[in-house]
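Note that this complex is displayed minus one protein chain, with the remaining chains in position.
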Amino acid sequence: MKFKMLLALILLCFVSAVSGFGQSAEEIMALPDSMAMAPPAPPSNVRGVDTDNDHGHSITLTWETSPDDGAGLNNVIGYKVFRAESPDGPFIERALIPSGGTGHIDVGAKEKDANDYLPDHVGFYYKVRAITADSLIYAESEVFGPVQSYGQWFNTGRVPVLVFVIFFLFVTLFFIQKAKGGANLFVRRLAGIEAVDEAIGRATEMGKPILYVLGLGTAADIATIASYTILGRVAKKVAEYQTGLIVPCYDPIVMTVAQETVKASYMDAGRPDAYYEDMVYFVTQSQFAYVAAVNGTMLRERPATNIYMGKFYAESLILAETGALAGSIQISGTDEIAQIPFFVVACDYTLIGEELYAASAYLGREPLLLGSLKAQDYAKAAAIIIAIIGFITMNFGIEAFKHLFYVSN
Amino acid sequence: MKRQIPLLLVLVFGIFMIFQYFVPHESSEWIYEFFLDWIYIIGIFALALGIWSLIRVSYDKIKYKKPNWQYAVITLAGLFAMILFGFDYGRHFFSAEGLSNYMFRAFFDYILIPIQATMFSLLAFFIASAAYRAFRARSLLATLLLVSALVVMLRFNPYFGPIGPYLEQTASWLLNVPNLAAKRAIIIGIGLGMVATALKVILGIERAYLGKD
Amino acid sequence: MNIFDRMMSLDRRWVFLFVALVCVITYLIPFSIKINITPEVKSIYDHVESLKAGDYILLAIDYDPNALAELHPMTYAIAEQAFRKELKVIFVTLSQNGPGMADQAIRDISDSLRLEKTYNGITYPARQLINGKDYVFLGYKPYPALVILGMGQNFRLPFPSDYYGTPLDSIPMMKGVLNYDQIKCVIDFAAGNVADMWISYGQGRYNFPLALGMTGVMGADYYPYLNSGQVFGLMGGLLGAAQYESLADNPGPAIDGMRIQLYAHIVIILFILMGNIGFLVTRRKKQV
Partner (left out) sequence: MQEMSIGTFLWTTLGAFLTLCIFSFLYRDNPFYKLAEHLVVGVSAGYFVIILWHNGLQPNLFNRLNDGNFYLLWLNSAAPWYMIPALLGVMMWTRFSRKWSWISRWPIAMYMGIAAGVAVPLEMKNRVNLQIYSAMTDIDWGNFFGGSLINSASGLSQLIIFLGTIAALFYFFFSKEHTGVFKGLARFGIWILMVGFGASFGYTVMGRISLFVQRIQYVGDWTKVAWSGISGTYTLVWFITFGIFALLAVYEFIQFMARRKKEA
């Protein structure tokens, strides 16, 4: 509706502009030659097909520009696309393309009651009009049609993604099988992760609690899922050493899951009696109110160690600096790239990016988790090899290899 | 029963959603949107658990006169006041008119906004103290970090005379070249780590979140 | 504890205090600072400066309140300079919330012109801006690409009348002004992809001198157009705006903002240097 009104408005403006010229002969005299113009040649070869790899309700149009677009009379400023349900009309305007354009994807709504609903499996007719600055002077192409839209059951544009996912799944399963078979999978040491153990020991010596912050992610964020596993390991050690644990939460589901995780760890450590639910508590779902509360906790409880794992945004530095002020050892890990520099600067140890995802396998040393870590490494090797081959072929002028990895949408 | 059914649910829903991504058809989209709505609605129901936790922790503080218990009263007062205003003192439970309640808006504008904006602005100080504390030329790596940050911070400083423009160019080079390379490598690594973790969840290898018993 | 140890382990509250003091003081006491001028900003200033009284320029206010802090100072500085030089200015906006921005700018600048002021040593008399004689504001139309193309044919096609409803034909300063051919340069203040359209449909098709003022984040992406000569000047963010204010000798909010930033940065850098001097000296002592 709005769209139509806008069009009407523009049309009105154009018409009134032209009629306005009648008032003053001088103005018309002053007009450049191109204004008293001949109509341009029409665009040609209009074609339409169903748009590929989509949910339907869309038709892709192509045409060849008018010879007077950018050459010849040089008076075409754009193209209007019209659609009708029969070759004789009535045609409704669907789009306005600036000059030089040779195509348009006519996307309609999929809801029946929407204004621009474009039904599937219905034949449509299209024509394209070359417009000039003067709305009365234009040229229309021949009508093309009928053409129908429909939805696809497989998005071929996403094949590279599917190949990557299947390759990755295969490698993961392979290494998990290998790990189950008892193969010894080597993994180098990571300072940030080994610090977790030290930090828990230190907390025990000092008789102070450990503060574990899961970040601002929801339970659906993969970084938060990785963080649960680390929390599980930390909680188990904490239960063994009988140190305190404080877990303030930002998201209620994350709180629920964290409670389950910590409780399970205390049971694993054989100390279910030491677990109480309010170790893991909800604060509020507002970023800086949450930060205010965690900051206060840091300065009042003076935890020996602060662990930040998960998704963090602007608050990363506020938390880490307050923690440093409170004299705590700080270990952090996030996949939020913009925040990694702040953690690197302000914390004692930082797990950079994917090290966060590797940490759970490290801490547990469970063969299954180590197996998937191996898979991650092999996928990385594959990525490096592909990038290098692609880079070399590109610089020898071969674009085909790179195009194999093109994801269309 | 207590663990098998959840693991099965994770597997089924996970596999389904992976394949859903490759099916553009309308019906697949419909299911996708419906599921996202589920997640959203489950999340809202869970907020009750969160609020209950907040109330219980505050109430315990008051009851057992733990340190700073007086402040827990303020938390509870703020919580209940806001809920009361938001329902327009009970007059508008099922219409959004409560959102335009005078007190609700005033609390939002003059309590929430100033405090949150101020918390955010503490970063101006913390970024300074973090830089002072941590940017020391302890090792080669620390020096690289320090020098790169200094150059970028000096990029618009007018007191360097003729080398000023070079400083600015170097800063933009640092931002556009090494910074881009670092980010790209981290993004690829994180991507693989995320996919690996998600697959572990779907395959039931990573199950810490389900608890025990 | 000697002085170097002290330099290394200062209580961070001193850092906080100094940052706060410097910010508050530089905020409260206005003084001008020297700003490094880059050639891409200077060329805009020089271009405007080289025009004669009565020449026409077109200012496109293509931003909304989100980008106001960065782009308003540019608009103010350039429009003030243009009006002081008695150029005739055509304002247009291709951003939906642009009319409010342009309207505010025009009102503020007319107020400022009522005073006699001295810029770069030249004293300009007070003057009263007259709508239709000194400037015209065309208003807003959707479809920026088509509006830009249409204005290349004739301003009257997309804008038969100006923002206030006066037909363009009855506006004195628009007499004989048909399209970009009569305009000495176009300066686009953009916070979105409208800049691309000015480059490809405007400059690309009608070949007029085009300069851009953009937000800091976008600025970097447009340097290739500068190298290729498609735009003759480029201002990015608060820094670009401050450069222009400094060139025009008309300190305003951009220089104010830069002043605070600059001194806060200097304080932080001094603290970093102090920490490092302390660190290096104490380490050397230990080694001895």
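In this document, chain identifiers A, B and C correspond to the written order of the chains, with residue numbering beginning at 1 in each.
Just so it is clear, a contact is a pair of C-beta atoms (placed from the backbone, for glycine too) under 8 Å apart; a residue touches a chain by one contact, two chains touch by 3 or more.
Because the structure is predicted, anything quoted here is derived from the model rather than measured.
Visitor: Which of the displayed chains are touched by the chain that has been omitted?
Guide: Looking at the complete complex, the unshown chain comes into contact with A, B, C.
Visitor: For a quick check of understanding: of A:I225, A:I329 or A:C347, which residue touches the chain that isn't displayed?
Guide: Touches the omitted chain: A:I225.
Visitor: Check each of A:V46, A:V257, A:A304 or A:C347 against the chain that is not shown and name the one that touches it.
Guide: Once the missing chain is taken into account, the touching residue is A:V257.
Visitor: Go through chain C and note every residue touching the omitted chain.
Guide: Residues of chain C in touch with the missing chain: 13, 16, 19-20, 23-24, 27, 223-224, 257, 260-261, 264-265, 268.
Visitor: Using the touch rule from the top, list residues of chain B that touch the missing partner.
Guide: 2-3, 5-7, 9-18, 20-22, 34-42, 44-52, 54, 68, 71-72, 74-83, 85-87, 94, 96, 98-99, 104, 106-125, 127, 131, 140-142, 144-153, 166, 169-192, 194-195, 197-199, 201-202, 209-211, 213
Visitor: Identify the residues of chain A touching the omitted chain, counting contacts across the whole complex.
Guide: Where chain A meets the chain not shown: residues 158, 160-162, 164-165, 168, 185-188, 190, 219-222, 225, 253, 256-257, 260, 283-286, 288-290, 292-293, 295-296, 299-300, 338, 340-342, 344-345, 352-355, 358, 373-374, 376-377, 380-381, 383-384, 386-388, 390-391, 394-395, 401-402, 405-407.
Rule of thumb we're sticking to: only the chains that are shown with their structure count from here on.
Visitor: When the mean CA coordinate of each chain is compared with the mean CA coordinate of the whole protein, which chain is closest?
Guide: Looking at where each chain's C-alpha mean falls, the closest to the middle is A.
Visitor: Taking each chain's centre as the mean of its CA atoms, how far is chain A from chain B in angstrom?
Guide: 16
Visitor: Report, in whole Å, the distance between the mean C-alpha point of chain B and the mean C-alpha point of chain C.
Guide: 34
Visitor: At which residue positions does chain B touch at least two other chains?
Guide: Within chain B, the residues that touch at least two other chains are 127, 129, 131, 133, 135.
Visitor: I need the residues of chain C touching at least two other chains; which ones are they?
Guide: 12
Visitor: List the residues on chain A that touch chain C in their complex, please.
Guide: Touch residues, chain A against chain C: 6, 10, 13-14, 16-17, 20-21, 23-24, 27, 30-32, 34-35, 70, 75, 77-78, 96, 98-99, 132-134, 325.
Visitor: Tell me, which parts of chain A touch chain B in their complex?
Guide: 53-56, 110, 151-155, 158, 161-162, 165, 168-169, 172, 176, 218, 220, 222-223, 225-226, 228-229, 231-232, 249, 251-253, 255-257, 260-261, 263-264, 267-268, 277-278, 281-289, 291-292, 300, 314, 317-318, 320-322, 324, 335, 337, 340, 342, 344-346, 352-354, 356-358, 360, 368-369, 372-373, 375-376, 379-380, 383
Visitor: Can you name the residues of chain C that touch chain A in the complex?
Guide: Within the complex, chain C contacts chain A at residues 12, 141-143, 145-146, 149-150, 152-154, 156-160, 167, 169, 176, 178-179, 181, 197, 201, 205.
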